[in-house]
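Could you have a look at this structure, given as structure tokens, before my questions?
The complex appears here without one of its protein chains, the remainder shown in place.
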Amino acid sequence: MIKIIIGTNRINANSEKIANIYQEILKSLGETSEIINLNELPDDFVFTALYEFNGKNLDFNVIHDQVKTGKKFVFIVPEYNGSFPGILKSFIDGMTYPNSFRAKKCALVGLSSGIGGGAIAMSHLTDIFNYLGMHVLAFKPRLAKIEENMSEDLLTNRLYLDLLKEQAQLLIDF
Amino acid sequence: MIKIIIGTNRINANSEKIANIYQEILKSLGETSEIINLNELPDDFVFTALYEFNGKNLDFNVIHDQVKTGKKFVFIVPEYNGSFPGILKSFIDGMTYPNSFRAKKCALVGLSSGIGGGAIAMSHLTDIFNYLGMHVLAFKPRLAKIEENMSEDLLTNRLYLDLLKEQAQLLIDF
Amino acid sequence: MIKIIIGTNRINANSEKIANIYQEILKSLGETSEIINLNELPDDFVFTALYEFNGKNLDFNVIHDQVKTGKKFVFIVPEYNGSFPGILKSFIDGMTYPNSFRAKKCALVGLSSGIGGGAIAMSHLTDIFNYLGMHVLAFKPRLAKIEENMSEDLLTNRLYLDLLKEQAQLLIDF
Partner (left out) sequence: MIKIIIGTNRINANSEKIANIYQEILKSLGETSEIINLNELPDDFVFTALYEFNGKNLDFNVIHDQVKTGKKFVFIVPEYNGSFPGILKSFIDGMTYPNSFRAKKCALVGLSSGIGGGAIAMSHLTDIFNYLGMHVLAFKPRLAKIEENMSEDLLTNRLYLDLLKEQAQLLIDF
């Protein structure tokens, strides 16, 4: 069972579409998965679930528990302002100690409107996950110019699809 | 007029104390300043001030306007989970286009409970600010083991105080 | 007088061609410049000019002195193996203390065969230069797919040329 985390709370985000595609890929490889969408977090969790409120926001805990029970993760990471969305870091900041990612494994997928493909975003996130003790799969596809490579809910760029499939198999074997 | 941004919403944060000390230092150097505390942001701003809601949250806009009118900034950056707090990035993600930091200048101060002094946090933030077109002062003091070097609201480590003074003067001249 | 450093020792590198173009741009803006080519370094400098040999390799010192007298620099940075060339870091490692970049200013230009444009390379280099006390201009053009955008010694991509011109002016004013 792999947990796929949509790394933004933007409504109808491309990250959500990619998460759905990724779930299909995992299914075709015989692997079950579950999608965790950050837009389902309580609106005020940054002020009610962190620091002295750690673990005390019951609605936050529901989603946090989905992370705790996971062993392997896929993070769909859109590039915002040269890195990943702040909400993804706040979500991590809300986790209880000892952290929920320690000794687990994950794969990162970068998305961007521009040419970067989220390279810097994934570099930052790798620093953080390594700090927390989570191993990050070396292979991190960068889906640049994502709008030009999607049509409705589909990835029209065959290379991108192949990259996701290759990564999914690597994560299963990681 | 320099804007000092407290990079967390944690209540009674050490970052807030350092911000106050920094303001005193700037005053002693003949420079006015204003403190912007992220804990004054609307609790739900991550869900009501970003993306399609950009610029539409009036309470968020009040604080955002304080940034817009600034030319030079100091960011007090505590290390959380191997980087800077997610709320700081969400605050940046809530800014309107063209971004409010373009062609401006800033200084970064890192804080940590452990030995890192926020080095990685400041590296990540430099990537983001450079992406947004804001110049970052090269000199970035790392206040490691911050709890051991403060007493009440005071910095007891003379070296740390000297580092902040040196940086403050450099920022004035930047 | 701006020093333009070709960040590789590869013969006939695209970085060398871009350095020449940059020099022309600076000239058109009324600024003199000098090109420092790392392929002129002594072949064995990594073993004869660093650590205990610091400052003792006379041929290395000639090029090092060109850096010492500079106040502003442009680094042309090709992406090799996901970062910048090792020789550029070894060149920096060979500099004498107090370091030759302290309190100076520089601009970075990234080049890549692929889509990255040297974003990560420039991020790493910014960390290093900031550590050494050199301010890095926020605006860092990424010249991706460089081979497709050059013909002989010329940049055929007008946008790339405009980015370099914009940066050159910003560096003059920095």
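As written, the chain order gives the labels A, B and C, with residue 1 at the start of each chain.
By our rule, a residue touches a chain if its C-beta (ideal position, glycine included) is under 8 Å from a C-beta of that chain, and two chains touch if they have at least 3 such contacts.
This is a predicted model, so every value here is computed, not measured.
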Field: Listed residues A:15, A:57, A:100 or A:123, member touching the removed chain
entry: A:123
Statement: Where subunit B meets the chain that is not shown, the residues are 115-117, 119-120, 123, 142, 144
Message: Touching the absent chain: which residues on subunit A qualify?
response: 123, 126-127, 129-130, 132-140, 174
Field: Chain not shown, touching residues in subunit C
entry: 9-11, 39, 43-44, 46-48, 50-52, 80-93, 99, 120, 124, 127-128, 130-132
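Keep in mind that, in the parts below, only the chains that are shown with their structure count from here on.
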Field: Chain with minimal offset from the mean of all protein Cα atoms
entry: B
Query: What is the distance, in whole Å, between the centres of subunit B and subunit C, each centre taken as the mean of its C-alpha atoms?
result: 30
Query: Which residues of subunit B are in contact with two or more other chains?
result: 127, 130, 132
